[in-house]
Each structure stands twice: as C-alpha cells, then as structure tokens.
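Once you've had a glance at the structure underneath, I'll fire off some questions.
Incomplete set of chains, arranged as in the complex.
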Amino acid sequence: MDNPSSSGLTLAELAKRLGAHLDGNGERVVTGLATLEDAGPDDVTFLANKAYLKYLADTRAAAVLLHPRHVEECPTASLSLDNPYLGYAELSRLFDPLAARDKPGIHPTAVVDGSARLAEGVQVGPNAVIEEGVRLDAGVIVGPGSVIGADSVIGESSRLHANVTVYHGVTVGKRAILHSGCVIGGDGFGFAHDGGSWHKIAQLGGVIIGDDVEVGSCSSIDRGALGDTVIDDDVKIDSQVQIAHNVHIGEHSALAGCVGIAGSTKVGRHCMLGGGVGLSGHLTICDGVQVTGMSIVTNSIHEPGVYSSGTGAMDNALWRKNAVRFKQLDEIAKRLTQLEKAYRQS
Amino acid sequence: MDNPSSSGLTLAELAKRLGAHLDGNGERVVTGLATLEDAGPDDVTFLANKAYLKYLADTRAAAVLLHPRHVEECPTASLSLDNPYLGYAELSRLFDPLAARDKPGIHPTAVVDGSARLAEGVQVGPNAVIEEGVRLDAGVIVGPGSVIGADSVIGESSRLHANVTVYHGVTVGKRAILHSGCVIGGDGFGFAHDGGSWHKIAQLGGVIIGDDVEVGSCSSIDRGALGDTVIDDDVKIDSQVQIAHNVHIGEHSALAGCVGIAGSTKVGRHCMLGGGVGLSGHLTICDGVQVTGMSIVTNSIHEPGVYSSGTGAMDNALWRKNAVRFKQLDEIAKRLTQLEKAYRQS
C-alpha cells in the first residue's frame, strides 16, 4: 500500500475504506492523521470519546471521523460510522509509514542456516540469525539483530522488530507482532530440591502462539516444562510482561504492562489484566474476567467480573497509621465482636 | 551425550543412571519423557505429586518414575526412588535435545578481540561479540548476538543464550545459564543531587556470580557502585527480575519472576522470594526466609519464616468499599477503643 502520508487520500476514498458516511467534499485530500486539537487543514481526525467533544467546534482538521450523533456539531467534513474508535484504528493503519520502509530480501550480513525454509517476500534484516530447520512463511519480517532458534516456525505476515529472540521449537502464527527485546521460549523456572541444592528440570516443551498476537518490548514468554505454553489467537500482550511455563492464555485476552503469570495458570477468553497484575501458579481464570492494576490473584476465579486487591494511595502520614492498624485488624475485629456481645447482654 | 529422544534408552540404563529400582522389563527402550496423561507407549513418565495419582492407573507410558509406596498401583514398569521429583529433574536433562545441537567453534561472523582467551571447546555463535581481555573457560557457549564486555570471565561449561549482554568486569562461575535478553553489569542507579539536578555516580564495582547460577530472560543484575554485586552459588533467578547495585544473594536462594531488590540489600541462604516481591534497599534478610508473591518488605527480617503483605483479590465492588475503609482504619481503631472505654465506664 502507498503511504498516504506522502501521497494523501481523498475523503471519498477514506469513506469507502472505512465504510463511513461522508458529509463534505469527497475530492478533498488529507495527508495525515492527528488529534482534534493538533490536526491541521491537511489532516483527518476523530472523535471517539465524549471527553474530547469540547475540542470539536474549534478543530482545524479537513474532516472528522465520528458517530452519526455528532455530525450536526461538526464544523467541517464528517465521516460518520457507528464505532468511530474502530474507525480510528483502521485510519491509523492507513497512515502508518512503517510498511513503506520494508525491503524484502535477506540482508548480506544476516546468517541464515542452509536448512531454513524462507517463503517468498520474506525480509531478514542486518545481523539477524536464522538457525537450522526454521520456517519463515510468506511476508515474514525479521528485524536487525533478531535471532530465531532451530526448528521454530513464524507464520505469514508476522513482524519481528529488532533484537527479538525466539528460542528453538517455538511456533508463532500469522500476523504476529513481536517487539524488540521480547524473548519467546526461554526456560521455565523449574528446579527440584534435594534438601540442600537445586537441580534443573530441563524445559522440554515449546511455545505455541496463535494468529494476530502482539507481544510488547522486553516481555518474556517461557517454554513449557513438558507440553507447551500456549497463547491463543488475538491475545495482546504489552511490554515487560512475564508469562511462565505451561501458562495458557485464551483468545482475545489482553495483558497490560508488567503483568506476571506464574506456571501452569490458565486464563480464559476475553480476559483483561491491568498493569502489574500478578496471577499465582496453577490457577484457572474463567472467561470474561477483568483484574484491576497491580492486584494479585492467588485463587482460581470461576465467575466473570471485575476483581481487585490492595489499597489506594494516600498521604504517607495517614498511610503509616492505617498500615499499622492493618496488622491489628484481626484483633480489632475480635474486639468489636466482643463489644457487640457485651452490649447486647447488658 | 547422545540425545536419547532419537536413539532411546533402555529401562535398565535409566534405572542405573537415576539410582532407581526397576520393576519391569529392563530391555524395553524409551525415547521420550511426557506427563502421566500425555505419555505414549515409547515414553517414560513420573509421579511426583499426589494430585496426579488419579492418572496413574490409565497411563499408557512404558514406565513410571515414582515413590516406592506407589509401585503396587503402577499398571506398567516402575522406576522407584525416594525423591521422584529429583529423579524427574535428572530424567529431563537426559532427554534435553539442546546439547545435541551445540557445535563448538567460533562462528565466522562473531567478533572476538585478539586479546580474549578462549579455552578448548568454546562455542561462540553468529554475530556474538567478545571484547578485549575476556576469558571464556572450557566448554562455554555464547549464543548468537550476545556481547561480553572487556575483561569479563565466564566459567567452565556456562551457557549464554542468544542476545545476552554481559558488561565489562563481570565474573560468572561454572555451569551458569544466562537466558536471552538478560543484562549483567549495567550501571546501578546512583546519583547525587545538588538541590536542582542529578549528578551521575559512576558505577565502578562489578558483578560476581557464583557456580550453578541461572538467570532468566530479560532480567537485570546491576554492577556495584564501589565493590561488587554478588550472587552466590546455586542461586536461581527467574525472568524479569531486577537486582540493584551491591545486592548480595546467598547460596541456594531462588527468586521468582518480576522480583525487584533495591540497592545494598543482603538476602540470606535458602531464601525464596515469590513472584513480584519487592525488597527495599539496605535491608538484611536472614537465611531461610520465604516471602509470598507481590509482598513488599521494607524492614530487615531476622527470623526465618514466611512473610506476606497486601490483601487478597476480591470482587471489585466489595473491594472499593473496603479500600475506602482502609483509609479510615486508624480512625476506626480509635473509635473502637473509645467505645470500649465508654462501655467499661458505664
């Protein structure tokens, strides 16, 4: 696809691509995408959150993507559709300059084992390393310095940014995006104890990642001990996330930054884990569970819903007093019960 | 060692290697290791946790590694020994295909400084970089894209996976395993303040890592400010862990994923820190301390035992009410005391 940020797109074309209703001059060309506040006269913008409605009247944009209910208030051309945030997502991809930079082919400094099978249109960047038996499907992009271990498979149109590491025996589906510094298939944390020392349990399983999965920068997905760690289709994983061995994440679930999931835990479909959430090992979290930021979950969850732990932040002086009382909480509760009892009997 | 996953091992051979008592046909060959549920007729399996006892009767495995007390219930050949989990650890290493792939030698794309001393059998992967004065002892493996800084020493039989970074002046012992993306010897976080701006304190110490240490993917162990950060023998560190400058971790301790330890804290021997645990700086944690997941420790611990902080997860609506009350906790406690006093006087 041409990069519209140079050549531009007409509003008529945009309306067609987004399935939106255009109210305005279809021949007007836009060359960029910006927020309501920042957009200039060559930009398209969007309104997807009523908190920003206050900026609509004064926008300088050529056109605004919005819900039909706001068309009348729009001071310029409008592209209306039912889910403008989804429309914005599509719009953002139209204006992404990244694809325009891709140059299929194997860079001469890349080290590709002779037994690797690279499909058409594959791009392997400078100083990348592709080990024996690897299979890269059509359109795969491997960034500079990335390493793909023996016998791993990367599905069609997946993109590994620079300095990604995929160990041996890992399978990644189609259209995956793996960000720099992430590591897929490192050893799970498995040791037997003899009463004095630790003895390593070789991690013989692999990692299976479905289609349309994204993994953020510097995240770790460990390989299984026996059997695989499994990330299902359309799972989105942010940066600095740790997924231990034999974890299973169900389709369409999203894990925000700094989440940690201990070994063998199963997370259902359509779950959302907030930033810094920790799940203990060997749990089952059912579909449709949302856990708020920095909560710890130590028991399985069998009902969809929103779950939380911890306390909110407060002034440190007040917090110190309350935190001391927390250590007395069981005693406080017992004293209350005793007093209630005494009062009732008096 | 041959990779038994291709050539196989007889049960008699396995019994001998594990020091187990065989009950069954010693000439039967097994070619793989799997769980009780998944094992096929060419696999050996193990029972090390009574939660899985229910799968024993129906296993299709050729042989089961288990405790002598379960031999009678075993429907197939048994390999019995006192610590079957430890036996499983040994078994797992017998079936690890990784070693079979190693190819000692220096890859032509590796950049090895002329002053580096590489012992026999060393393997340096594609695009790895070995700086001046580095010493790699016998059998060291440096994965693709890994970088070892000036004057660092890597002990016998240690393995650095792909894209590991070891700064200058770091010493790693024997049989270490450093996973991809981990960084050993980055600067500690040290700055002096002049009332307005920060002034960097150059981190002049190093990192000393003992024998049999494992460091997970994307973990950081910072170098000392003055003097060294020290990780003693047989310490096991999971992924996404942060160890600050001048920390000292005692022998046989284990740190689960996402642990963070602030500067100059000393952790004793045989300690276990659960996932996401945080230790403040300048603490002393005695031997034999266990801290449960996501707890924060802000004071030194002088008694072995299990320690925790935080609250468990609950339904968000209930949590919101309780979290509000936490902010009133000191006041609640005082009101209770007052009421008790009033009641006693009445």
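Here the chain labels run A and B in written order, and each chain numbers its own residues starting at 1.
What we mean here is this: contacts are C-beta pairs under 8 Å (C-beta built on N, C-alpha and C of every residue); 3 or more make two chains touch, one makes a residue touch a chain.
Just so you know, these numbers come straight off a predicted model, no measurement behind them.
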| item | value |
| --- | --- |
| Homomeric complex, total chain copies (2 given) | 3 |
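Methods note: only the chains that are shown with their structure count from here on.
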| item | value |
| --- | --- |
| Rotation angle (°) superposing Cα atoms of subunit A on subunit B, nearest 5 | 120 |
| Chain centre separation (subunit A, subunit B; CA means) in Å | 26 |
| Parts of subunit B lying in touch with subunit A, wherever the complex brings them together | 33-35, 38, 83, 85-86, 88-90, 92-93, 95-98, 101, 107, 109, 125-127, 143-145, 161-163, 177, 179-181, 212, 214, 216-218, 234, 236, 238-240, 252, 254, 256-258, 275-276, 293-294, 310-317, 319-320, 323, 326-330, 332-333, 336, 339-340, 343 |
| List of subunit A residues in touch with subunit B within their complex | 109, 111, 127, 129, 131-132, 145, 147, 149-150, 163, 165, 167-168, 181-183, 186-187, 189-194, 196-204, 218-220, 222, 225-227, 240-242, 244, 258, 260, 262, 276, 278, 280, 291-292, 295-299, 301, 305-312, 314, 318, 321-322, 324-326, 328-329, 332, 335-336, 339, 342-343, 346 |
